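Note sheet for the following structure.
Excluded from the complex is one protein chain; the other protein chains are retained at their positions.
Letters A and B name the chains as they come in the text, with residue numbers starting at 1 for each one.
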Amino acid sequence: MDEQVRVLDELEKEEYESVPVPFQKLGFWVFLGGEIIILGGIVASAILFRLSYPGWFKSSEHTNVVIASINTMVLLTGSLTAVLAHKFATIREWGKVQLFLGLTALCGFTFIGIKFIEYSREIHHGFVPSAGIFWMFYYGITGLHGLHVLAGSLIILGVMLFLRKKKLVEAVENAGLYWHFVDIVWLYIFPLFYLT
Amino acid sequence: MSEAVASAGAIHHEESFLRKYLFSKDHKTIGKQYLITGIAMAILGGTLAILFRINLAHPGFLTNEQYYAFVTYHGAIMFFWVAMPILLGGFGNILIPLMIGARDVAFPTLNMFSYWVFFVSSVILIISFFVPGGAFSGGWTVYPPLSADPERYLGANLGTVLFLLALALEFASMLMGGVNFITTALTMRAKGLTLMRLPIFVWMEVVASLLFLFSVTPLIAGAVMLLLDIILGTHFFRVEAGKVGDPVLWQHLFWFFGHPEVYVILFPALGILFEVITTYSRRPVFSYKLVVYAAIVAGILSFLVWAHHQFVAGINPLSATAFSVTTILISIPFSMTLVVMGLTFAGGSIRFTPAMLFAIFAFLMFIIGGLSGLPLGAVGSDIYFHDTYFVVTHFHYTVFTIAVLSTIAGICHWFPKMFGRKINETFGKIHAWLTFIFYNGFAFPGFFLGLAGHPRRYYSALEFGYLQKYQWVHELMTVSAVLLLTTQVVFLFVFFYSIFAGAEEKSPNPWKSTTLEWLAPSPPPHLNWGSFAPVVERGPYEYARNGKDIDYLPQGKLVKLKQPASSGHEH
Partner (left out) sequence: MLPEDISQYGYLVDRVIKLSIWGIVIVGIISFFIVFYILYKFRRTKNPFPLSDVPSGLKKVVVIDYVMIIFDLILLFVSTWAWFFFFVRPVEKIKKEVQEKGEKFVEVRVIGRQFFWAVEYPGKDGVFGTYDDFKLGNLLVVPEGYNVFVKLTSGDVLHSFFIPNVRIKYDVIPGRETHLWFKPVKVGKYEIACAELCGAMHYRMKGYLVVLKEQDYLKWLDSAPFSEISFVYLEGDKINFVRGGEMR
């Protein structure tokens, strides 16, 4: 059924009022807009609390900057490979696209693995989510972000499978966009929890 | 390729029952699924309302725990499981692609998924009502600390978690729908259908979807925090000795969503009213541009008014004055919209069909609902009116109008298009009048209770000496409410009867309406337009334009699809 819709759409392309963006891209950006506000909402709440509670700074000394920096590097590497994947997709070298997408997903899973080590260290030291205002935001926000990294990695794996059936540049581009979004969110979280 | 075109006319090939009715990707089937589920939930929400309404007339009919659970679920169901699925999921899905001349929504699979997520959320909501520990009973606004520590304050832990989960799934479902609507309406418009030629209903759906997208997302963050509070014992919103949390933060997040949310359901309802009123008064919208701009301005302003729900709830008093100003300001675009609506009747040749009667009543109720918002938006009188029956009555005059009157106007108007059958007109008129009378009998006395200072969410008015003398008002309201629900139940019987056994409607355009959906056959086949494609030539409301015999010009015409010039596409 979808195939037929697509064929008809293709035929009708000139029957539609022309718009500068393809609908997949527009839809994806609308979705990203929503995502940005979800994480923006919770980060804004954290900043509000941070401004009014001085205890924040004391707690944030207990976070592990080294591990977090490694994680930042992992995420940024993932972004780089995602960009490379997109670049090779535009020149249709699909083998390399698969390789770099695989690397990106690997970065995602590495990130989550490292995050688990970090969490277990902190919980071992007694910093559970209900230990204080800082820790509840720490776990809430980094946990939510971790879920997004997981989702991003799964999306990229999905795109890898999808590319075997159909070679679509847009799919690589959108998956990459999502990865960049997750990456950028981390760049806000990192200073908020580790560098203060 | 050319075979595809040849078969496009008769694209109805056999599908299994599951594929066709349950897991369909057709926007019309999904729309009808939303509509029917929404109606089912409306029966549930209405029944709850009647039960606790009876309790208000005769305290002791329910226990107080039951009463508060019913009130909570009634509010949540009517907002999130009735008004939103019917107006966005139902009418939006059925009408947006048809009105813009598309074959389906932009992401049909996502659309199907969105419905099933919604369905699951409804099931979880109903389950949450029956779990051990009891249903959540902290009000549909889920204010912490009551909701953040439900075990301690309400005795309903599991119920609260499931309630929040159902809410989150419903939001996710509506977000998917919103992404679909925005993308579809912006990228899949038929040739010639520029933005300023879109039917007002489509404009309203797009603005509503955008509002929802940008308002619900901070609340999702808030819901995550609240769930952490309940499950992990954090204290984002809980206050215990030595631990700082802020219950007011939730109120900010909730109402930052909550106020735009009202417009999320209000705008589609206004859109339906404009379509209905232009058709039956045979006049174009008095000022199309004013309506569109007013909706956009009101949509933007709606993000700046949220704290009027918290005037006396511990926000900075100075900022309360600022919010009072924006709240009063927002009445201006709406008063303009309503004046435009009133002038759309003027000069027309008005047919009082059931749809039109409902639209007229909805219009009148919106006037009352809108005006009664002023004493609440003015911060000085809100000191007294806050959380009294005045508020309850005000939002019932708007939300009931949205979820019932406008919706039924839309159902009567598009019934032939959706199901290819007619719905009895005489019955429809009687139904409209009875609904109008019983509704006002039920709601209007609430204003007097509000003036008397009756706080809302009281299990019984008999506890307070200054309220005892108004018990007869509660009795009057209950009688009217029971009659109101009975009327709607009779309507539902007629509705379902007409779907299966109504007189067939042969003409694709029985009301001589202009917009594109009336060019498609009734009911439209899968992919809507067969081997034709609609081409738009003019604005959406060309009534009273063309002499005396045919007083309208359709917005566009159907042209036969061109054969593809070449099959040089590569995929």
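Simple rule for what comes next: a residue touches a chain if its C-beta (ideal position, glycine included) is under 8 Å from a C-beta of that chain, and two chains touch if they have at least 3 such contacts.
In this text the structure is predicted, and so the values were computed from the model without any measurement.
Put simply, the missing chain touches B once the whole complex is considered. Only one residue from B:V123, B:L195, B:I231 or B:I383 touches the chain missing from this view: B:I383.
If you put the hidden chain back, the residue from B:S331, B:N440 or B:Q471 that touches it is B:S331.
Among B:I127, B:A172 or B:V239, only B:V239 touches the chain left out of the display. Checked against the full complex, the one of B:Y115, B:F201 or B:F345 touching the unshown chain is B:F345.
Touch with the hidden chain on the side of subunit B covers residues 64-65, 68, 137-139, 143, 145-146, 153-154, 239, 244-248, 281-283, 286, 310, 312-314, 317-318, 320-321, 324-325, 328-329, 331-332, 335-336, 338-339, 342-343, 345-352, 360, 363-364, 367-368, 371-372, 374-375, 378-388, 448, 451-453, 455-460, 463-466, 543-545, 548, 551.
By our rule, only the chains that are shown with their structure count from here on.
Our note on geometry: subunit A versus subunit B, Cα centroid distance of 33 Å, whole angstroms. Interface of subunit B with subunit A (complex): residues 1, 4-5, 8, 11, 25, 102-104, 106-109, 175, 178-180, 182-184, 186-194, 213-214, 217-222, 224-225, 228, 232-236, 243-246, 249, 253, 526-527, 533, 535, 561-562, 564, 569, 571. Within the complex formed with subunit B, the residues of subunit A that make contact are 1-2, 4-5, 7-12, 14-17, 19, 21-24, 26-27, 30-31, 33-35, 37-42, 44-45, 48-49, 53, 128-130, 133, 135-136, 139-140, 144, 166.
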